[in-house]
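Heads up: the structure comes next, in structure tokens.
Every protein chain but one is kept in place in this view of the complex.
Now for subunit A:
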Amino acid sequence: MMGNVTLLEFLSMGREVANHRPWPRYQLDAKGWRQLAEQMTVSNWEILAEWGEPAEVHVLLRGEDSGAIAVASHPCPDGAFFALGQVRPAAIRLERAIRDLWGLIPEGLEDQRPWLDHGHWRVSHPLGHPRQYDGGRHVYKFLTAEGDGLHQIPVGPVHAGVIEPGHFRFHCQGETVVRLEERLGYVHKGIEGLLAGKPILDAARIAGRVSGDATVAYAIAFARAVEAALGQDAPPRAHWLRALMAELERVANHLFDIGAICNDAAFAIMLSHMGALREQILAANHAIFGHRLLMDRVVPGGVSMDLDEAGRQRLAALLPRLRHGFKRAVALYEQTPSLLDRTTGTGTIQGTLAHRFAVSGFVGRASSRSVDARRMPGYPPYDDLDFTIPVLAEGDVHARVQIRIEEVRASLSLIEQILTGLPGGAFLTALPMRAGEGVALVESFRGEVAFWVRLSETGKVVRAHPHDPSWFQWPLLEAAIEGNIVADFPLCNKSFNCSYSGHDL
């Protein structure tokens, strides 16, 4: 173990892989990988993503203080690797998934239960060395809780509301939740398998459907990773139009979620009000860009359509209406004590836990983590725009709502700045055909979306890995509900609004 060493200094002991952009990738042997794990016990390096290949495991790391980002890779031909979940609990589920998909064994990991593989695929390790699997039932052992008067409440995968499927196992004593355990993976669609071998534009379509509510963010992340791999930047106007769409998506999602959180506290008028506000954005999206959720509008090389003057004016006219309606909603939220009573002090995440899980997005920012990919590492056009990143320390449902309220305000201001400063020129550029590897980090409304790609000389995706911020938020939801009453679970859950599809892949 070394004392004061930066992430890049440490990794440079490995072999640097050529043509990996914009951040370097280093290959570590078994000894180096183990040293990395040991070093992580004394450093504050954060795991941003971890994924596999048939005989290699990769981890995307950020040196917290410097903000330096790099990929560490560990070839493991013998099919096993030292599990980083031993030093970073956030990696546990990622490594269980790596075992399910690629068949690489995370050595030393206490929890060796399968995660995404429920025993229904008819094939084991589908992305590694697939073997036909005759079915047979997987019995999933839930963690237990012992004590007087404990009972279990199983919920899902089909939930009562219009939401995605997943299973929640509550252990309760009376009304109080003693332990919640999530079981996810129900909507696993094999996205990484589908991306491999696809031409870039076909893959972009799938990338935009990893998580439908964050389609713009995923499309930007994929496009930026491809552009990095090819060493070909998108034109400036494309960057600005991408940011415009990303901020529209952020506002639309935040509005709806704030309404839905209040609805889960039985305050339905807020959902109606926010639904009507949100509809104005989606209707404008449809009129201007031809798609309500802006799917397939961001493509590698730029954006697939331009914003004309009529569209610009329509958006500019929309902003004051949104601000006005939003101001009313915030006043309603802040001046309804019965509502605040439900959100304040409910579902608290301590800052220490948030840091341990390197959680991003509003969940992190409500628990004292000031991370935002738009600022660090940053990407255009955000360095030319003025915005604040709200941070609170309380970590409860109320704090998450407040962060989102502030982010709506910031995004509306960003949209205004973009509409004023939008540079002219092309909005799409042709991409060269060459091999390379690229990675990108983009701030979705939920948090940091990472995308890694490897391209072939024939313009196809060899391998790609999308990483959703929910991977690190889901485990914290288990912590947030502990000691709260069952009736507050919908409230806590909605205040996180983790993605099932983005997580299950």
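Rule of thumb we're sticking to: a residue touches a chain if its C-beta (ideal position, glycine included) is under 8 Å from a C-beta of that chain, and two chains touch if they have at least 3 such contacts; residues count from 1.
The rule is simple: contacts and distances are computed from a predicted model.
> Just by its UniProt name, which of "Transglutaminase", "Peptide/nickel transport system permease protein", "Hydrogenase 3 and formate hydrogenase complex, HycG subunit" or "Thioredoxin reductase" is the chain not shown in this complex?
Options "Transglutaminase", "Peptide/nickel transport system permease protein", "Hydrogenase 3 and formate hydrogenase complex, HycG subunit" or "Thioredoxin reductase" considered; the missing chain's recorded name is "Hydrogenase 3 and formate hydrogenase complex, HycG subunit".
> In the full complex, which of A:Leu150, A:Val187 or A:Ala435 touches the chain missing from this view?
Residue touching the absent chain, from the options given: A:Val187.
> Tell me which of A:Asp233, A:Glu279 or A:Glu416 is the one touching the absent chain.
Selected residue, touching the omitted chain: A:Glu279.
> Using the document's definition of touch, tell me which of A:Leu143, A:Val158, A:Ala393 or A:Met433 contacts the absent chain.
A:Val158
> In the whole complex, not just what's shown, which of A:Gly63, A:Pro106 or A:Pro126 touches the removed chain?
Only one of A:Gly63, A:Pro106 or A:Pro126 touches the chain omitted from view, namely A:Pro126.
> Write the list of subunit A residues that the hidden chain touches.
118, 120-123, 126, 130, 157-158, 160-165, 185-191, 193-194, 205-206, 209-213, 215, 256, 269, 271-273, 275-276, 278-279, 282, 286, 292-293, 295, 328, 331-332, 335-336, 499-501, 504
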